[in-house]
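The complex is shown incomplete by one protein chain, all other protein chains being positioned as in the whole.
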Amino acid sequence: MNKQIHELSVIELLRGLEDKHFSVVDIVSHYLDRLNRFNPILNVYLSTNENALAQAKQADEEIKKNGFIKPLIGIPIAVKDNFLTCGLPTTASSLVLEEYYPQYESTVTRRLLDAGAIILGKTNMDAWAHGSSTESSQYGPTLNPWDIGRLPGGSSGGSAAAIAARLAPVAIGSETSGSIRQPAAWCGVTGFKPSYGRVSRYGVIAMASSTDSPGPIARTVEDAALITSVIAGIDKYDATTSPREVEPYHQLLKRKDLKGIKIALVKDYLLPSMRTEVKTLIQNAAKHLESLGAKIEEISLLDPKYSIGVYTVIQRSEVSSNLARYDGIRFGHGRESFGDEAKRRIMLGTYTLSTGYYDAYYKKAVAVRSKIIEEFENTFKQFDAYIGAVSPGPAQKLGATQNESMFGEMADVLVNPSSIAGLTSAGVPCGFVDGLPIGLQITGNQFEEAKILDIANLYQQTTDFVKFPKYD
Amino acid sequence: MAKITITIDDVAKIGVLANLPVSESEKKLFAGQFSKTIDVIGEFNEIDTSGITPTSQVNHLENVTRPDEIDPDRVLTQAEALSGAKNVHQGFFVVKQILEKDSE
Partner (left out) sequence: MTNKISPIIGLEVHVELTTKSKMFCGCPADHFGKDPNTQTCPVCLGLPGALPVPNQKAIEDTIKIGLALNCQVNEQSHFDRKNYFYPDLSKGYQISQYTEPFCHDGFLLLDSGKKIRIERVHLEEDTGKLQHTTLNDERVSLIDFNRSGVPLVEIVSQPDIASSEEAKEYLKKIHAIVKEIGVTTADLEKGQMRLEPTVNLNIDGHFTPLVELKNINSFNFAALAIDYEISRQTAAFEKDGLEKSKSNKQTRGYDSVKKITFLQRQKEEANDYRYFPEPDIPPFRISPSVVEKLRGQLPQLPDAIITDLVSLGIEQRFAKLVYNKPKIMNILNVIARRNDVAIQDTKIDINKLVSLIVNKKIDISSDISSQYKKLTTVGETNAGKLTVLVDEILTQNPKVVEEYKKGKTAVLAFLVGAVMKLSQGQADAQTVSGLLLEKLK
């Protein structure tokens, strides 16, 4: 094999294990070594699994005994630090939860572990997932592997950077509004947001209960599809999960062209403030999809600026309530340990729910959301998907979020609408501006994961934008 | 559209409701920031929502329940339940006594 272990996707690693090119211990020690070398610079991981090597040995023995029954046997995985993991601290990058060792396992990590995966460590994020930069982490920001003077995006910045710097073959993140797709875009990797309710939120530190969606950040769409098929599905511990059947998404990536597929290019998502180079890349992507046989049509949807208000109100209101349990009595530290951004969001959310303001803010936001959902439902009657940029521009410099009280929500303007409507979306690299990666979103209706992954996979296979910065 | 100003007093009240300590300088800072945020949010008032039936459940689920059964798999031992706390005593969580609560 002429590729190094860290250059292999999950699918390739599984094949390599089957062909006995290397063992699980080889894979895990290789990654642990890279972690030791590069994590101090990039601050991707907040904690490492001390038992990873021992678990790798066990995995090798299991393969000897039972073969490859488990779909992710021996695969190391980076997990965002808002997923509760037994034996590893779970902090949500906040000082309130410093040294908190959970008493139970999240459903997502439970499913990954049952599938044979090995958790390498917990990745850095915006504290409480409040942000789109990872700069609000109370443990220092993660640096963008493409340019360490820049931010990796957020809130799943650590997970995206882990993939870009190849400090894990695959990672888990979560998206409330853009938190998977945007860091994936800024780091030049693939982020997949399943529909709301497709993946269980049980054991994920809650941000906005009505939009939080756990999902994979990976090198390839194929890897993202495999992880999704492992973690998705109804959970009796989460009343908002859908009973719909989960398909083996990675086995359904079959399209050779896009004949019969209608894709909308949303005019309103080509913002006036957006850099021309980014617009060009998106238009190139549209042309490419057309060359694959898709019909592209320009449409107009509700100006995304309205979704900023909707998302801000609903999210901050739910946040203010979801963070009420952190009082330092049963676990963690007291509320004085909250950082500025968290305090801001809790207080704004308290305000928008309070007597006299509830109708003007929360109730109005929910009504506008219903209108946005309705508009999407109508759009998807005619179109299979819509495309657009994930972010108005490439990764921003360190310090960009200082004194910006709405950085996150504004930066996520292009992904806000799809998040609040609970849609599914793939974010894939589609080019570079100033040497920095740009992401394309391919977004579909709720529970159209198979179709969206298929389209995204074909786009990725027929273009050459999957690149990685050098970390040797 | 009328600009809504959030005062330092408002911020102080919100801090109490939200059970968060807010310093004097923070009150000033937040008052300005919140006012700006409210302005941005307020743009959505331009959207006509009369006749919309709002839903707080985006994926149309309803009537999700569980049967009335004991689930021993999730019940924590006393030690597990207390394991995250800084202050415990004979199986109880301990907190400094505060005034009677305002509601049941």
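Each chain carries a letter (A and B) given by its place in the written order, and its residues are counted from 1.
Basically, a contact is a pair of C-beta atoms (placed from the backbone, for glycine too) under 8 Å apart; a residue touches a chain by one contact, two chains touch by 3 or more.
As the structure is a computational prediction, the values presented were derived from the model and not from experiment.
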Among the options A:Leu151, A:Leu353 or A:Ala385, which residue touches the chain absent from this view? A:Leu353
Option touching the unshown chain, where A:His6, A:Arg110, A:Arg181 or A:Arg201 are the choices: A:Arg201
Which of these touches the unseen chain: B:Ile4, B:Val40 or B:Ala81? B:Ala81
Just checking the interface: what residues of chain B touch the absent partner chain? 17, 19, 55-57, 61-78, 81-82, 84, 89-98, 100-104
Positions on chain A where the hidden chain makes contact: 82-84, 90, 92, 97, 100, 102-104, 106, 201-206, 208-210, 236-240, 317-318, 320-321, 323-327, 329-331, 350, 353-355, 358, 362
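In this section, only the chains that are shown with their structure count from here on.
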Cα centroid separation, chain A vs chain B, in Å, comes to 24
Touching residues of chain A toward chain B in the complex: what are they? 100-101, 103-104, 195-197, 210-211, 236-237, 239-240, 242, 302, 305-306, 308-310, 312-313, 320, 324, 327-332, 335-336, 338, 340, 343-344, 346-348, 350-352, 354, 361, 363-371, 373-374, 405-406, 410, 420-422, 446
Across the complex, what residues on chain B touch chain A? 6, 10-11, 14-15, 17-22, 26, 30, 33-34, 36-37, 40-47, 49, 52-59, 61, 64, 66, 74, 76, 80-81, 83-87, 93, 95
